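A single protein chain has been omitted from the complex, and every remaining protein chain is retained in its original position.
And then chain A:
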Amino acid sequence: MVKNKLAAIINLTEDNQSLRPLTNNRPIAALPFAGRYRIIDFVLSSISYAGIDSVALFIGDSGRSIYDHIRSGSEWDLQSSIGGGVFTFSQQNWKHRYRIEEEHEDYYYNHRIYLQRSHSDYVFVSGSSIISNNNLLAVTQQHVASGADITMIYKSQSAFEDRGEEDLVDEALILDEEGRFKDIVPFEEVLNDEKIHSSLGKYIISTQTLLDLIDRATAEQVYMNINELIHFYLMDYSVNTYEYTGYAANIDTIGAYYSANMEMLSRSKFTSLFHGSIPVLTKTKHGAPTYYDENSNAREVIVGTDSYIGGTVERSVLNRRVTVGEGAQVSDSIILQGTKIGENAEIRYAIIDKNTVIEPGAKIIGTPDNLIVIGKGSHINA
């Protein structure tokens, strides 16, 4: 038996209203990122690296885009025919909306079944909107050594860092001088602190503690997502903290989605996220190499494979299978896969969702304060 066997529960039901229209038909976890990944790839890669072979996904709606991406889970080594696998529980939002008394009894039924069958000592619990690349083996090791009930992963930022206004979450951790957890408070209370410690909403907890917590919630009729539930009861347990020092971003608004993609154009942030010890894995696509035309001009860009670049592209992130026609100009924008940009078209400060067709000569001009978002499969005329 593997020592300290780990299971994982990922909750994909974050509120995605402020990411519409990008989230009209997909959860935040399925949003494309950095030219070829989906946001869920980061948490799945952390899970894979830790040798976790079984993961439960609690999905808000139908989950089609998630199933299509993850399939058997083989890219993350989750396809094991012995015990492991990807276990999906969809329509969680529906369950939330229709709070019928008698159904409450089994609100945590699937969580319990999953935990009992995983035969693991510890569980990694996470949401899906925060991008980070965590070494869960190290976190678990430290959790076991601490003897605490719950270990919470956090990231420290100095209050005046350039991205200070984009807080990772609404609440901050208060730590004592030795870095021990004292309290969790609303962000406003720590705004003037030299350092702000944000929870990444990611925890390591023993399976037994989590089951106890679920029992308590059932008795007290507290019904919420499992990561929120841990947070809800946090102060009643002994809490250990683990500082994550790599890149992190919380994709909760269009602005946050845009700036996290743009931050990847910084070589140090890109390297921190992609070239650390944990490889970021995603679904393989058999695309041809990207072709750069003799008149192309691509600078400060991230580009996926199978694209054709005939025009000028600057300070932008282009996903797979994007066509940029000759004479077209794309700057400060995110172009998602399969989009075709016609000749001499102009795109600035925009997010163009999948499979959009932009006619030759068409213009989509936003500003840093007013990003233009074009929904999936649109057709933009000149």
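Here is the rule we use: contacts are C-beta pairs under 8 Å (C-beta built on N, C-alpha and C of every residue); 3 or more make two chains touch, one makes a residue touch a chain; residues count from 1.
By our rule, contacts and distances are computed from a predicted model.
Among the names given as "Xanthine dehydrogenase molybdopterin binding protein", "Sugar ABC transporter permease", "Glucose-1-phosphate adenylyltransferase" or "CRISPR-associated exonuclease Cas4", UniProt records the absent chain under the name "Glucose-1-phosphate adenylyltransferase". Contact with the omitted chain, checked across A:V144, A:L175, A:L281 or A:V357, is made by A:L281. Within the complete assembly, A:R299 is the residue of A:R64, A:R299 or A:K363 that touches the hidden chain. Shown as candidates are A:F87, A:Y122, A:Y154 or A:Y308; the residue that touches the absent chain is A:Y308. Across the interface with the omitted chain, chain A contributes residues 34-37, 75, 267, 270, 274-275, 279-282, 284, 286-306, 308, 317, 319, 321.
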